[in-house]
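The complex is shown incomplete by one protein chain, all other protein chains being positioned as in the whole.
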Amino acid sequence: MTLEQIRALLPLIILVGAAVAIMLGLAVRRNHAFTVAVAVGSLAAAILSLALGPTVATPITPLLRLDGFSVFFSGLILAASLFVAVLSHGYWNRRRTVISEEFYILLLLAAAGSVTLTMAVHFASFFLGLEILSGSLYAMIAYERDRQAAVEAGIKYLVLAGGSSAVLLFGMALVYARTGTLDMAAAAAKLAGALDVLTLAGVAMILVGIGFKLALAPFHLWAADVYEGAPAPTAAYAATVSKGAIFALLVRLAAAMDIQSNPPFQATLAAAAVITMFAGNLLALRQSNLKRLLAYSSIAHMGYLLVAFLAAGTLGRTAVGFYLAAYIITTLGVFAVMIVLSGTERDADRLEDYIGLSRAHPLLAAVFAGMLLSLAGLPLTAGFVGKFYLLAAGVGAHLWVLVAALVISSTISLFYYLRFIAAAYAQPAAPPALPAAVAMPRLARLAIAVLVILLLWLGVYPAAVIRAIQEAVAIGR
Amino acid sequence: MTTVPMMHAMIVAAILLGLGLTGLLVRRNIMFTLLSIEIMLNGAGLAFIAAAAHWKQADGQVMYLFIITMAAVEVAVGLALVLQMYHHLRTLDLDAASSMKG
Amino acid sequence: MPGLLADGVELWPLALYFVAVVVLAGGILGLSYVLGERHRERATGMPYESGMIPTGSARVRMPVEFYLVALFFVIFDLEAVFIFGWAISARQLGWAGYVEVVIFIAVLVSALVYLWRQGALDWGTARRAGADRDRSGRRHGDE
Partner (left out) sequence: MAGFVALVAGRALSKRLVAWIGVGSVAASMVVTLLVAAGYFAHRPPNGVYSQTLWTWIRIGDFAPVIGLHLDALSLVMIVVVTVVAFLIHLFSSTHMENEEGYGRFFAYMNLFVSSMLILVLADNLLLLYLGWEGVGLCSYLLIGFWYRIPANGHAAMKAFIITRVGDAAMAVGLFLIFWSLGTLDISQISQRAPQQWPAGCGLAVAAAALLLGGAVGKSAQLPLQTWLPDAMAGPSPVSALIHAATMVTAGVYLIARMNALFALAPVVQGVIVVIGAATMLLAAFSALAQHDIKRVLAYSTISQIGYMFMALGIGAWGAAILHFASHAFFKALLFLAAGVVIQRLGDEHDMFRMGGLRKQLPLVFWTFLAGALSLSAALPILTAGSYSKDTILTLLHAVPGGKTALAAGLLGVIVTSIYTFRMVFLTFFGPAKMQAERTNRLPESIPLVLLALVAAFGGVAGLAGQNANWPGLVQFVQGGSSVAPAAGEAAISHVALGAIAASWLGLAIAAALYLRRRPAPAGETESALHRLLAAGWGFDALYDRLFVRPWLWIARVNRSDIVDSFYEAIGQATVALHGMMSGSQTGRTRQYATGVALGTILFIALMVLLRFWHS
């Protein structure tokens, strides 16, 4: 391993090293603030190491590859993890009955798994990254083991994810049996052109495995229950980092295997995209639990992303990159508000918790409304520009059915987002269900401010970001 | 010594996967659910071993090592969750864990 | 179609081993079945507890530590697989491989240290209770 490769691998080394360090630190003495500091610091250091890392595409062993593509998505993932870590601090501080420090070990490991996914060019690293991520997620979901809902969510996710992993692995094995290589590009080269039925089934099973983690319909059933049961920071993590990493992997896999230009895959995924968009939005329609709503809305957003994904090409990939960034920022924003409002007993996930928010916390209510509007795709927010790109990509690739489905289903989506915004600006009939929220931690305040700035920046002046993404995904071939 | 054709091994692997899946769908006891997942994973593992033998490579066997490691992780977390679930629900019936829906 | 097992690998020792296991296990069970005495009395079905009459249910709830240790065993046992994997090709891998496996073992050791310090390895001693107290009281140091 050359020095250059170690430099390229630095983000992963930092993350894993920090996880071990925290573990050892806990063996000596528990201290929440210190743990958070180490976690946040290591995430920041990992981002820095990405920024200062090699500027040319560097293969790190046959398994991983650092290029513009992985730098962009890793950066996104690490930044999102950073936000979740910062927000978790206040959250767990309020849950005094829960031992919180191990959460950050899991979070760092999950981030390491996600970064691995963005760099993976080999089925082995794909599988390892995925499992490190989901293994950590199991524990993060059921972290509050004294709460029945959390345990239930953990079990559901564990059972279903385990099963889907088996299917994914079997698909890989089928492809491997046919091609004799686990390298994505090499396998694709061997398959070039005709696919026999078994290999086709193999790729289909891999797509099922990925589709499950992205909660595409018809593999979406788990999402709402898991988000509802999980503590809010975990739900935020699962909705942003995990989805982002897996989508990045999907894009890379598809680029290698040319999935979009293969009619069977293209048509099947297009069908899945349409069902996903409608399923997500319809399920969310009258949902009055914010976590479930966000789960459904994230299902729908993954459907939107599939449109740009299927459009392929540089424009399609740019759209995916930008939309993912916008989606992550906005979803984190909504979760940030939820986390800040969550009390000592339960998360602020009910519609009632938001009634009259504008009275108690006008600024927070404005942030909340802004984030939801961005999810709905209204102008001047990141979500609008993102959706614009998705549509542009879809129209450019002549995917008319998908574009129509996107437009119609996102019209539905407006209804449920507005419902929560209306609640936030309504008059409380009864005293708030949650005690007037504790003073916001300064760090959380800063995090929310940064998210708002990002939201508006991407919404008003996205040109610079888009140029960066274009460059990143251009190298990513 | 005779050798086993890869296709036969793949069929056995597929049967294992199917058996595991069936178990996952029909058994209510969560211990059996976890067992079923193990069976599915081992089906996938067997497929890797068979393919590796076919191509005379070590890659597939390494994948199998990864798979059993992952299976162990799954079992470790899974059993911990089963204990907690029993603690809360006093049953091992997976269908009983359905307080969240809608 | 090429075979599942690579040519040139001697299979007969494995087969012999398999046969030997079956013969031994079958032999022990079979012989005791053939040669052993048979009783059909009142106490035959009872668990043998050194002549005492058993009390309570046989379905004793195992202490949680029992499962914990079992889990630790499974996990650490599996990690050993990777060390075996390294051991097989240690010479080929050279110093780089050595460094890597040392890091690997170091991570495992730190996990062990963590478990030990958390009191996960203490079985029914006062230390664990102490750890619990430590945990509930530790918050005062924060913030």
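Here the chain labels run A, B and C in written order, and each chain numbers its own residues starting at 1.
Operating definition for what follows: contacts are C-beta pairs under 8 Å (C-beta built on N, C-alpha and C of every residue); 3 or more make two chains touch, one makes a residue touch a chain.
All values derive from a computational prediction rather than experimental measurement.
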Check: shown chains touched by the absent chain are A, B
From B:39, B:67 or B:94, the answer for touching the chain not displayed is B:94
Cross-chain touch to the chain not pictured, restricted to A:66, A:160, A:294 or A:375, is A:160
The listed residue (A:426, A:443 or A:456) that touches the chain absent from the view is A:426
Missing-chain contact among A:56, A:189 or A:407 belongs to A:407
Note that chain A touches the chain not displayed via residues 155-156, 159-160, 163-164, 167, 195, 197, 200-201, 203-205, 207-208, 211-212, 217-219, 221-222, 224-225, 263-265, 267-268, 271-272, 279, 282-283, 285-286, 315, 318, 373, 378-380, 384-385, 388-389, 391-392, 395-396, 403-404, 407-408, 411-412, 414-415, 418, 422, 425-427, 460-463, 466-467
Contacts from chain B to the absent chain lie at residues 21, 24-26, 28, 33, 94-95, 97-102
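FYI, only the chains that are shown with their structure count from here on.
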Contact graph of the chains (line, ring, star, complete, other): complete
So the chain most remote from chain A by C-alpha centre is C
Per the C-alpha means, the centres of chain A and chain B lie apart by a whole-Å value of 26
Chain A to chain C, mean C-alpha position gap in Å, rounds to 37
Each of the following residues of chain A touches two or more other chains, namely none
In chain B, the residues touching two or more other chains are 6, 50, 54, 62, 73, 80
Contacts from chain A onto chain B in the complex sit at residues 123-124, 127-128, 131, 135, 138-139, 142, 145, 148-149, 151-156, 158-159, 162-163, 165-167, 169-170, 172-174, 176-177, 180-182, 224-225, 228-229, 287, 289, 292
So, in the complex, the side of chain B touching chain A is made of residues 6, 10, 13-14, 17, 20-21, 24, 30, 33-34, 37, 40-41, 43-45, 47-48, 50-52, 54-55, 57, 59-60, 62-63, 66-67, 70, 73-74, 77-78, 80-82, 84-85, 88-89, 94, 97-102
Touching chain A in the complex, chain C uses residues 96, 107, 110-111, 113-114, 116-118, 135, 138-139, 141-143
